[in-house]
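Once you've had a glance at the structure underneath, I'll fire off some questions.
Apart from one protein chain that is not included, each protein chain of the complex appears where it belongs.
We call the chains A, B and C, going by the order they appear; numbering starts again at 1 in every chain.
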Amino acid sequence: MFGFINIPNDLLFDVIQHPYFQRLQRIKQLGLSAFVYPGAQHTRLQHSLGAMYLTNEALKQLRQQGCNITQAEADGVLTAILLHDIGHGPFSHVLEETLVHHVSHEDISLMLMQRMNDNMNGRLELAIRIFRDDYPKRFLHQLISSQLDMDRMDYLQRDCFFTGVAEGKIGSARIIKMLNVHNDKLVVEAKGIYSIENFLIARRFMYWQVYLHKTSVAAEKMLVQILRRAKELALRGERLFASPALAYFLENRIDENDFDDTALQHFVALDDTDVWSAIKVWSQHDDVVLGTLSRMFINRQLFKTMVCAPLTAAERTDLLRKYAAHFGVSMDEAAYFVYEQTVTTRTYDNRDSQILILFGDGTTRDIADVSDILDNDFLGKHVEKNYLCYLPY
Amino acid sequence: MFGFINIPNDLLFDVIQHPYFQRLQRIKQLGLSAFVYPGAQHTRLQHSLGAMYLTNEALKQLRQQGCNITQAEADGVLTAILLHDIGHGPFSHVLEETLVHHVSHEDISLMLMQRMNDNMNGRLELAIRIFRDDYPKRFLHQLISSQLDMDRMDYLQRDCFFTGVAEGKIGSARIIKMLNVHNDKLVVEAKGIYSIENFLIARRFMYWQVYLHKTSVAAEKMLVQILRRAKELALRGERLFASPALAYFLENRIDENDFDDTALQHFVALDDTDVWSAIKVWSQHDDVVLGTLSRMFINRQLFKTMVCAPLTAAERTDLLRKYAAHFGVSMDEAAYFVYEQTVTTRTYDNRDSQILILFGDGTTRDIADVSDILDNDFLGKHVEKNYLCYLPY
Amino acid sequence: MFGFINIPNDLLFDVIQHPYFQRLQRIKQLGLSAFVYPGAQHTRLQHSLGAMYLTNEALKQLRQQGCNITQAEADGVLTAILLHDIGHGPFSHVLEETLVHHVSHEDISLMLMQRMNDNMNGRLELAIRIFRDDYPKRFLHQLISSQLDMDRMDYLQRDCFFTGVAEGKIGSARIIKMLNVHNDKLVVEAKGIYSIENFLIARRFMYWQVYLHKTSVAAEKMLVQILRRAKELALRGERLFASPALAYFLENRIDENDFDDTALQHFVALDDTDVWSAIKVWSQHDDVVLGTLSRMFINRQLFKTMVCAPLTAAERTDLLRKYAAHFGVSMDEAAYFVYEQTVTTRTYDNRDSQILILFGDGTTRDIADVSDILDNDFLGKHVEKNYLCYLPY
Partner (left out) sequence: MFGFINIPNDLLFDVIQHPYFQRLQRIKQLGLSAFVYPGAQHTRLQHSLGAMYLTNEALKQLRQQGCNITQAEADGVLTAILLHDIGHGPFSHVLEETLVHHVSHEDISLMLMQRMNDNMNGRLELAIRIFRDDYPKRFLHQLISSQLDMDRMDYLQRDCFFTGVAEGKIGSARIIKMLNVHNDKLVVEAKGIYSIENFLIARRFMYWQVYLHKTSVAAEKMLVQILRRAKELALRGERLFASPALAYFLENRIDENDFDDTALQHFVALDDTDVWSAIKVWSQHDDVVLGTLSRMFINRQLFKTMVCAPLTAAERTDLLRKYAAHFGVSMDEAAYFVYEQTVTTRTYDNRDSQILILFGDGTTRDIADVSDILDNDFLGKHVEKNYLCYLPY
């Protein structure tokens, strides 16, 4: 997508060659979106390299604007962006709902970065400080985490490229050429306003057309139910086919207090392939819930999704009763065939972190205050949808 | 842009080979935008071929949806779209302000189509009826002129491709795949909503970044002043270098009542090259106004543009007085060095013609009523800017 | 890559939804090339859909040329191209060297098509005849298998797109527009000569830059050695972690005579994920050969490759002795750390099947006889290289 990407120096080369980083090659960026967009096969490794490339472009631009960035700082921010997703497991959000509780991928990223730092004689110290926003030049942290960070800049472009969704196209090269630093904050020069507006709108399009696409959500929820059921069975003592790493997370309840070295070691051995190869085997399992869901999942017979009002308790009972009768299972088991969720999205939220526009006279203003096209109403508008996912039979 | 474009049959081939059509090869689609975007060299001929290609794709799609379109009707609509811009002169809007009064390019297109029809034994009869919206299947006219016509579909894509403005990118292939006809109206199926939203937003971006770019507007206004001055001198009897076709429009006041055969004959001999080659010669002219403006225009020393409140009468007098003093010209002549204009744009106007969305249950609704992202406020919002263009010295 | 691909009808939809076809979503087209080109994540499912799309374009073109193709024939050829790769296992050539002997993927494709045909009430009959070249209109078979088939047309483009290798770019749309049928043979019209020349040269570039890239070959050979060792251990009775499908092929010697229903059933359960998830577990195995190779493979510490003269017996013994000493293994075991192979490629081979050019006078000639640029010497030239792959330590 960006052509041939140069690896700037030995430090970054060592980071890229590290087994923790190489694992990202076996984790797809978009999880299950390939059920909808068959081209969406790109990996978290590709995304991390791409984000490093864009960050490097941004650093060049900022230096050209007269911003003082030492070589050590540049290496720090490049390392931090390379590693920002290192704590992602396979099918990230799915996993967080099932195998690992109350441990965010950011937390795990930080733990892994610290272990790598120990192995690498402290060469990641500065990267870690920037990653934690614990470094004086705070704009460096904004390059890796803010409303205009290089993470988003890469994933929007990449996801739009590999899904083929024309509406998500952004002009990252142009946005980067408009970056500057003002009072230690990343800002965009006024002539970049249109590009920023387009970036915010493109992001909204990608939410509805890709990230929250009904079929993707259906597949994701189906996978949640499969893993929950597998874990329930495993905790009951049932032996299921699984790699040792996957088995560990099925057979143990792991939450933030248990996330010790053993957990971490198993975590870094886990990737998409463990999950897929297990589900294929489970599709022959004689537990009706696990067998049925796994078999249908593998063969792309996915949940159906309706956007509708939330079910009332009575409607829900009614629905589960039908599944219980059809499959000859208990009401609790029937609940695995249904999943309900309300999702919300907003284009831009300046309570969180702002996008500042820099004018010729040296003043800065929030994008929401200066956009002809987009105003606060539009940008801040919540869109909320209730998704009901259920097994068709 | 669309690769190799097939010419469907002999009728269309004859239309394309007609001198009136070939003239469009010598008229740039974006007039003076190349002063801003050097790649914007594409011609009205390219645009017309592209619009024919997209119309052909749309016809295939509509037929696949079960819509009955005879071969004669298909040829009619393809011919009509090929010829929809045939009445454009060089630098269209400039010309309409200077050389030709109260005659729109649509009127001229129709006159030229009728003359071609006479030469071609009435083979363009149906095309003309569709062009005039005087044919029962009115959705055919909508393909060539409506809020979703193939004219816009081509020019937005093409202008965005050749200027390199990433924000104007639209997914025309996807929009066309969502087209249908309902109650003799062109409609878009519900799953195409995102593409339509993107199309409307992209159009707004193109307005501000390309069509109304400050430097393009400046160049256009400068050209208006050059031609006005040249015409004033010519009408006074001054001999100016000009091709016979250009001379005709400089030496005669032509409005809707005078637009006779002689005018038409000179009109079809006129293209961008007459204007450029004349201005180069005028740049040596000893009239201060004509010489100065022409010389600066040729060398890309353009008007400056400010977006500001309209000048008061006093401010204007003051400004003109400075030019009069600086150049040693009269106040009337000084007025050629300044141009003021208020421009307005709106994303979508459903008073004019609607974009209808077709739902699974057979109902249709206006895009403004069903869009999550865009609402009537946003879509209908007027943006108005006052441009003051003036010669820097 | 081709945008939104339409599925022409229910038959094709059913084929695509079939579990055998969905399995291709879990098999990468380029196996291990992602070690070199991280973007090369595309799957055999994507390729099969793309080849179907191109075949459909080719059918439209041939019909427009006046070629008589019934709807049943069109469906047959589209089904055949969809299924042409259905018999591929994960890491195809690797597998054929290790787990399955003397059974080509074409043989397996045919077996699987026949089973699908049984399930689908004989609806694939015609597709199978075309696939086997057992149908009178032989040009239909050429669309799916010949020097100009839609298989190559898709994979060259797709592999070049996802690897980013600019030199492999071909103009498939243009080639398809030049197709015709002459004496029941697929031919290309004379004005398509340049596109064909480019296609042949591009293919040669892709061979050396992608398919036979030193690092890809190294990874492939390393995987061969890993699977051979695992099979050796498994056949000795050692229990290795593996999914049931993979275990079956490790624990049994399967060749063409044993490829029965049981083998087939395990075969269709096998994909890339079984191999990856097993190797990750094997990387902790205490067999030095299996553990070392697996660990290094997973972490992208690959064999090195040299292009050099074949090793003499003495050189080979010498080399193995070093590995034996270093790793404390037997000479036989040491042989797993080295792999030697001679690869050959040729741009165009008209002994096999020709590319015929059709001239305006109705005659046809072989591309090698009419190309200005390429002559028989060039096209037929063998390039042969001996690769020595070995574990660095």
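One rule holds in what follows: contacts are C-beta pairs under 8 Å (C-beta built on N, C-alpha and C of every residue); 3 or more make two chains touch, one makes a residue touch a chain.
Note that the structure is a prediction, hence the values are computed from the model and not measured.
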So one chain is hidden, and I want to know which residue out of C:D260, C:D286 or C:D372 touches that hidden chain in the complete assembly. C:D372
Looking at the full complex, which residue from C:R174, C:R295, C:K322 or C:R365 touches the chain that isn't shown here? C:R174
Touch with the omitted chain, as defined above, among B:Q41, B:S104 or B:S330: B:Q41
Residue-wise, where is chain A in contact with the chain that is not depicted? 3-4, 6, 173-174, 177
For chain C, residues touching the missing partner are 165-167, 169-171, 174, 194-195, 197-198, 201, 204-205, 208-209, 372-373, 377-378, 383
If the hidden chain were put back, which residues of chain B would touch it? 1, 3-4, 17, 19, 22, 25-26, 28, 34, 38-39, 41-43, 45-46, 49, 164, 241, 243-245, 269, 271-274, 276-277, 280-281, 298-300
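The rule is short, and it goes like this: only the chains that are shown with their structure count from here on.
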Skim through the chains and flag the pair connected by the most C-beta pairs in contact. A-C
Between chain A and chain C, what is the gap in Å from one C-alpha centre to the other? 33
At what distance in angstrom does the C-alpha mean of chain B lie from that of chain A? 44
Specify, in ascending order, the residues of chain C that touch 2 or more different other chains. 3-4
